[in-house]
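Only a portion of the chains appears, each positioned as in the full assembly.
Note that the chains take the letters A and B in the order they are written out, and that residue 1 is the start of every chain.
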Amino acid sequence: MAKLTHFDDSGAAHMVDVSEKPVTSRVAVAKGRVIMNAETRAMIEEGRAKKGDVLAVARLAGIMGAKKTSDLIPLCHPLAISKVSLDLEVTDDGVMIEATVKTTGQTGVEMEALTAVNVAALTVYDMVKAVDKTMQISDVRVVLKDGGKSGRFESE
Amino acid sequence: MAKLTHFDDSGAAHMVDVSEKPVTSRVAVAKGRVIMNAETRAMIEEGRAKKGDVLAVARLAGIMGAKKTSDLIPLCHPLAISKVSLDLEVTDDGVMIEATVKTTGQTGVEMEALTAVNVAALTVYDMVKAVDKTMQISDVRVVLKDGGKSGRFESE
């Protein structure tokens, strides 16, 4: 059975030593969605058309959230992110969120991309929770990761 | 159509004025799960039995994450949390996470509970991502909210 690298032989959690890993260009893309009812989706679309843009607020929160990843996740290495972008759109059953993060460093950025999606999703939730108490954040996953030793990973 | 309270009449985002709301005891419970394959679940169970407890690390990350909620979500009010607990267990299809948060204050704590679940889920993901690249964080939702003006909300 494979071994979890975040624990040493005695089972103690540690931040893995990456000091010998090469510095390479890395990218990761994560996706997720906030499932909500039709009326709530309509309110968000309405806001975009006029004023009160829920998706713009969530996009910024996601960008800022990506920068806090190593502060939130105990064993994550701090990283100098070189790009973050988020795409949010209203779909058939809610809001779709996609985040792209890049760095030039010794570890990958999938946790940063996932954190961006999660924080953006929480922010969407926060802004419309008064009108919809049954929303769900779902299907948060990595859809692309490239640039490290383990090679390219792609999914949908 | 209802109005989104996080935007004023001109559409500008703001932190809602809660200064006139009464200080009451409030509680919220949120749930979610990290879906993973059977081998990954077995590794986590294995770790619990021996050493290297993924769930214990994620639990702590969730507790600390709850305290960062107003730092992550732009329009959230800062709150003095009076209790946070997380329950994590390995289930049929992954890890189930449940967070309970309490406060005595002017706004509810469902965002704190949801943030705790999300940060714990990201932490589980981080620790086992080397062995499973297809995990998903799903079904993050509020299952109980009580103590404010809008009354008790319960769901499953």
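The definition used in the following text is that contacts are C-beta pairs under 8 Å (C-beta built on N, C-alpha and C of every residue); 3 or more make two chains touch, one makes a residue touch a chain.
Here the structure is a predicted model, which means the values were calculated and not measured.
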| item | value |
| --- | --- |
| Assembly size in copies, with 2 chains present | 6 |
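Just so it is clear, only the chains that are shown with their structure count from here on.
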| item | value |
| --- | --- |
| Chain A on chain B, rotation in degrees - Cα superposition, rounded to nearest 5 | 180 |
| Averaged-CA centre spacing for the pair chain B and chain A, given as whole angstrom | 15 |
| Chain B residues touching chain A - in the complex, by the definition given at the top | 1-2, 4-7, 10-13, 32, 39, 42-43, 46-47, 50-54, 57, 60-61, 64-65, 68, 71-76, 110-111, 114-115, 118-119, 121-123, 125-131, 133-142, 145, 153, 155 |
